[in-house]
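Note that this complex is displayed minus one protein chain, with the remaining chains in position.
The letters A, B, C and D name the chains in turn, as written, and every chain counts its residues from 1.
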Amino acid sequence: MIKLSKLDLPGISRAAGTISRILGDTSIKAGLPPGTPVHVGERKTEKVTISIVNYDLDGCKFHQTAAPEDCLDYRDQPGVTWVSIDGLHQVDLIEKIGACFKLHPLIIEDICNTTQRPKLDLFEDYLFLVVKMQTYNRESRSIETDQVSLVLGHNFLLSFQEKPSEIFAGVRIRIENGKGRLRSLGPDYLAYALIDAVIDHYFSVLEELGEDIENLEEEVIGRPRRESIEKIHLLKRELILLRKSIWPMREVLNTLLRHDESDLIGSAMAIYLKDLYDHTIQVIDIVEAYRDVTAGLMDIYLSSLSNRMNEIMKVLTMIATIFIPLTFIAGIYGMNFNPDLSPWNMPELNWRWGYPFALALMGAVVVGMLVYFKRKSWL
Amino acid sequence: MIKLSKLDLPGISRAAGTISRILGDTSIKAGLPPGTPVHVGERKTEKVTISIVNYDLDGCKFHQTAAPEDCLDYRDQPGVTWVSIDGLHQVDLIEKIGACFKLHPLIIEDICNTTQRPKLDLFEDYLFLVVKMQTYNRESRSIETDQVSLVLGHNFLLSFQEKPSEIFAGVRIRIENGKGRLRSLGPDYLAYALIDAVIDHYFSVLEELGEDIENLEEEVIGRPRRESIEKIHLLKRELILLRKSIWPMREVLNTLLRHDESDLIGSAMAIYLKDLYDHTIQVIDIVEAYRDVTAGLMDIYLSSLSNRMNEIMKVLTMIATIFIPLTFIAGIYGMNFNPDLSPWNMPELNWRWGYPFALALMGAVVVGMLVYFKRKSWL
Amino acid sequence: MIKLSKLDLPGISRAAGTISRILGDTSIKAGLPPGTPVHVGERKTEKVTISIVNYDLDGCKFHQTAAPEDCLDYRDQPGVTWVSIDGLHQVDLIEKIGACFKLHPLIIEDICNTTQRPKLDLFEDYLFLVVKMQTYNRESRSIETDQVSLVLGHNFLLSFQEKPSEIFAGVRIRIENGKGRLRSLGPDYLAYALIDAVIDHYFSVLEELGEDIENLEEEVIGRPRRESIEKIHLLKRELILLRKSIWPMREVLNTLLRHDESDLIGSAMAIYLKDLYDHTIQVIDIVEAYRDVTAGLMDIYLSSLSNRMNEIMKVLTMIATIFIPLTFIAGIYGMNFNPDLSPWNMPELNWRWGYPFALALMGAVVVGMLVYFKRKSWL
Amino acid sequence: MIKLSKLDLPGISRAAGTISRILGDTSIKAGLPPGTPVHVGERKTEKVTISIVNYDLDGCKFHQTAAPEDCLDYRDQPGVTWVSIDGLHQVDLIEKIGACFKLHPLIIEDICNTTQRPKLDLFEDYLFLVVKMQTYNRESRSIETDQVSLVLGHNFLLSFQEKPSEIFAGVRIRIENGKGRLRSLGPDYLAYALIDAVIDHYFSVLEELGEDIENLEEEVIGRPRRESIEKIHLLKRELILLRKSIWPMREVLNTLLRHDESDLIGSAMAIYLKDLYDHTIQVIDIVEAYRDVTAGLMDIYLSSLSNRMNEIMKVLTMIATIFIPLTFIAGIYGMNFNPDLSPWNMPELNWRWGYPFALALMGAVVVGMLVYFKRKSWL
Partner (left out) sequence: MIKLSKLDLPGISRAAGTISRILGDTSIKAGLPPGTPVHVGERKTEKVTISIVNYDLDGCKFHQTAAPEDCLDYRDQPGVTWVSIDGLHQVDLIEKIGACFKLHPLIIEDICNTTQRPKLDLFEDYLFLVVKMQTYNRESRSIETDQVSLVLGHNFLLSFQEKPSEIFAGVRIRIENGKGRLRSLGPDYLAYALIDAVIDHYFSVLEELGEDIENLEEEVIGRPRRESIEKIHLLKRELILLRKSIWPMREVLNTLLRHDESDLIGSAMAIYLKDLYDHTIQVIDIVEAYRDVTAGLMDIYLSSLSNRMNEIMKVLTMIATIFIPLTFIAGIYGMNFNPDLSPWNMPELNWRWGYPFALALMGAVVVGMLVYFKRKSWL
């Protein structure tokens, strides 16, 4: 893999292999009974932090803790409570929070396993949602995937992720400022605001990827190199991963849109969910268009290889077809037949103008060849 | 990119890169709270103009203004009011008009963001529709995409776009003339007339693209060049963009056709919407057929590269196979074995007819080769 | 395009370019208000003729006219009236007939526009159907597409087409003879009989195309030529066109089959429509299979190019690898080192058997090479 | 086509061309009124035979005849009557049987036309089913398609086919023996038993084809030849044909499974039909997997061509790059500059060790080249 690490394709690193990125570490769990929570995925934070916000129209309280028991105080409080857990590797802590909000063991298991695909589970008292957050790490120039699990209850929202993200910081600030609709609406709107932030961030990632594609396009058309094919391959891989993250969102949001049995999601949310759905479709559209363009780059690359071969062959053929006859003529007059033995034996050697004649013959061959090449439009 | 700009493919410019055209500038908004109207897209007009037409069977009044407050006067007026806003970059102005007609904040946001895909949102009191208008700029020889947002109320129609378009001029003239069905029918028919004008214009764009494809077809079959592959790539890109604009229209119109809950769209409109739907399908059919043909051009191009290589190789091989043996024969008789030392040493050199014999030998080789090539049908 | 017209691929002419055949002239109409009838398409007949047949179980009357007003007499007559209009370019005439049978303006527009895709519109009092008729012109050896528009009322059937077709002649004869079910059943059966004739004719077209494909298959496998690729391309184009004509028929017939609200189509028709549907699916199946086979031909063609290149390279390599060493040996003994100066300087030149030795050396190289080629199975 | 018939690909003959096998002779009928029975297909039997079996739990009677009138006696008899007609070219005979059992004229037409795709027609009093039977003819080593038409009434089953098949012999024996469920159940179970026999036979055909694919796989990977590509093409064709025969069965059986309006099919049949459906899906799965594998063979074949070319080029390049410099050196010392004229003119020629020096120089070039090739890992 050393050889590849030298590639400096902006935005695409081979830090992780293709397959491990597609697969994750899902096999860790094979053999365990269902409902056993095990943390699957990369460990990105040292300490687990629990941030609790309780807010209503009149105000909001912030509370940061490491003790899951603190959640209990907020469970039945009026207003909306948002419990945000950063760090999933401490499985017992997650279990305690789950117990506090009476979550099903399978939900706990899914929260800890960060290789889930986006999904939606509907329960009597809460909804469970998994969303994949994609961020573009400018330092390592690679796409990073994080899993955000949301549990939406009547008066609370739990959000779980391995690493605290700046994407959610904006929402927290809006709660603090009390501006916008956030404070006046329920936890369903808060959930919407978080998912909206995640989906909106896909556009940034797509923009970065788009730059890579444009650079690659220019390279492949202008001056294709051996590495181009690897870059195309890596780009394709990133697009496969993006696609895997966003396609299921469509289904998830569609189910939410058509879900009006429970009262967890207010009817006023329909327009917001529809908007989210539209954005998701737009992301999917762009990813698919990128895939089309990237597949096209492959064709261009292959044809440029053929073009280059043609060019090389043309040079070789021209050199060879010009000089081979010349060398043959030189060879003729290099034969050792004795012109003195018989008038038929290479009389040219004894001509006064023999050498100029031979050179003229060669010149004629060259001119003839050039005319031929001209006609073939090889020149 | 300089190298490419020299391409003179009619109808396809690289003014904008592939990816920026697919993506738009959607990422500007990441991080903002949902419902925040921000103008996303190219700024094409200097001043925002608001054109108001109020008409019924008896007559029509035209009114041009820059003050959004003027709309209020028309809101509850009898007859049909068409408010046409050209210029989307003045977000506050759009917001005022929205407030006047009580539009949802997300709608305002969608109107200002010109990277939307075609969509339909159904509300109690109005419908919101986004359509992509494609025009062919003959000067820059490129396809230009404009977003048209329509809000259809019980007695009004709002249309938003960045640049005033000639496509809608015809509709305005028909209102003025009072000919046709326009004056006698409601705002739903007006909305239909506008969308119909947009969809009909796709056919013009397809015709221009079609000419490009035919030219390219001729070039690729007749005299393929290195640039052909880039032209195919650019054509594919345009088709990807067209496809992205028209495919969702199918769904939008299908929803409209099956939508009979509200009374915003009269039952008499069904036949018109069906007609629009049929035209949309026809555009989609043609775009897909173009894609098929363009994909086929790629195959032809690649096979023509192989053909050319075969031709080059054939020339090289013929020259080489004819002259290499000749040169060998000349080399034989250029050896310095002394025929005087022994009767076995190159006795030909001392023959009377040695030189003619060698030339005849060479001639025989040439004839043999030509017969061989003939049999291989290389000649 | 001159170059291509020299191709003599049976059954496929390039009389019309690929794109104009896919697109038609649909753009003529952009800018006109909806419902404006304009003739779009090729003008194939000089004079418009209106043939009226009125029949019931007891007899039938034929009437040929050029005056659309004559239709009025038949509108309310008992029995079934079939009005067949050949020639669509006289738009006002079509409009008069439409007015006589109270057709919607959009229907009139659709009848005149011969670039429609197959479609079905359901009205209170009549059905409107567009079918694409494909005929194989044996003289120009090309496929010709005609549009047949049918309007089915309670006691009448209108059929519109640009050129009188032999395909419908058989139906007329059956009405005249009074044999079969035609005379005893209503206009719905007549409509079925016409569509059945159209669909059945696709099989003839497919048979002609099939012969072309078999010829091409033989050519590509046996003796591929540069033109083969163009023939494959043209074949693909014809199949794209056929596909565009027949695919929508499936949907049209499916809608008809499930349409039992109006009494325009008797319940006894179900079995006939099902039969028509089955035939349509069969045509689609064959077209798709043809597309598969044609796509396969491309692969064979490309691989045959590679094979040919391999063969050329093999000949070149064999000639070169045999003669290059020989020429080298000859070159060695052509060097002018003086064997008389030193015993180490080319003593072979002074050997008694020097020349035979050199020739034997060369013979050994040839034998060695031939053994090598044999082992490589190049011989 | 003579050239191809020499191919000895086991299991795939080119007895019939690709296209005629896909198309059949369907065009014969174009122009005839619907419902006109015409025999379309190959004539495989001389005489038409009608075999009648009447059975119930207590016993069974066999009756073989050539007179269609005999069927009348069995029409209203108690027990189950199975009328099996072998030979479809005597259309009037089929019509008489149809009249006896009151079949619709379109059904008669479909029975005689052996180019149908599998289909199901539901009538009040009977079901009409078309199934394609595939058998592997070991003598001609080709797949043969036969059409089996079944008409299932309340107390009778009619089966029509052109050639008596061994596949149905087993069912007849089971009726005679009275073993199994056949005798105790109605004609619906008999129909099921026949279709089951047909579907089960697909697996035998798939096994034979599978052997061909494995042989081809071995050939293409181990020692690809020019003919391999044709074999792949022929295999693909057979798979297209198989696919066309079995895909529609899925739909047919699905309709039967969901069809519970009539009492022609007892509710106890559901489990049997489900089983049949599962087998059909399994056949489809295998055909699709075969298609995937065959498509992969194409890739391998093409890459093996490239590999072979690389190998040839490598040999050529090595020979050329070794000998061209050597020949050049020999050429140098073959120049006729006179060393006696000036000490600068080829002094080597007068050296004592001139010739050994030249040979050593050549040896050094050879060694250098070999090292270079080693480094390029061409050796």
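By our rule, contacts are C-beta pairs under 8 Å (C-beta built on N, C-alpha and C of every residue); 3 or more make two chains touch, one makes a residue touch a chain.
The model shown is predicted, which means the values in this text are computed figures rather than measured ones.
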| item | value |
| --- | --- |
| Which of A:Lys244, A:His259, A:Lys274 or A:Lys376 contacts the chain that the document leaves out | A:Lys244 |
| Among A:Val91, A:Leu257, A:Ile284 or A:Leu305, the residue in touch with the chain that has been omitted | A:Leu305 |
| Candidates D:Thr65, D:Ser184, D:Thr255 or D:Ser303 - the one touching the absent chain | D:Ser303 |
| For subunit A, residues in touch with the removed chain | 1, 3-4, 17-20, 22-23, 26-27, 29-35, 104, 106, 110, 115-117, 119, 121, 123, 226, 229-230, 233, 236-237, 240, 244, 248, 298, 301-302, 305-306, 308-309, 312-313, 315-316, 319-320, 323-324, 326-327, 330-331, 333-336, 346, 348-356, 358 |
| Hidden partner chain, residues of subunit D it touches | 167, 170-171, 174, 180-182, 192-193, 196-197, 200-201, 203-204, 206-207, 210-211, 213-214, 217-218, 221-222, 271-272, 274-275, 278, 281-282, 285-286, 289-290, 292-293, 296, 299-300, 302-304, 306-307, 309-310, 313-314, 316-317, 320-321, 324-325, 327-328, 331-332, 334-338, 341-342, 344-346, 376, 378 |
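Methods note: only the chains that are shown with their structure count from here on.
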| item | value |
| --- | --- |
| Set of chains whose contacts include both subunit C and subunit B | none |
| Self-contact between copies subunit A and subunit B, residue sets same or different by half | different |
| Fitting subunit A to subunit C on CA atoms, where both chains share a sequence, rotation angle to nearest 5 degrees | 145 |
| Subunit C: positions in contact with at least two other chains | 302, 306, 309, 313, 316, 320, 324, 327, 331, 334-336, 346 |
| Pairwise chain contacts under the document criterion | A-B, B-C, C-D |
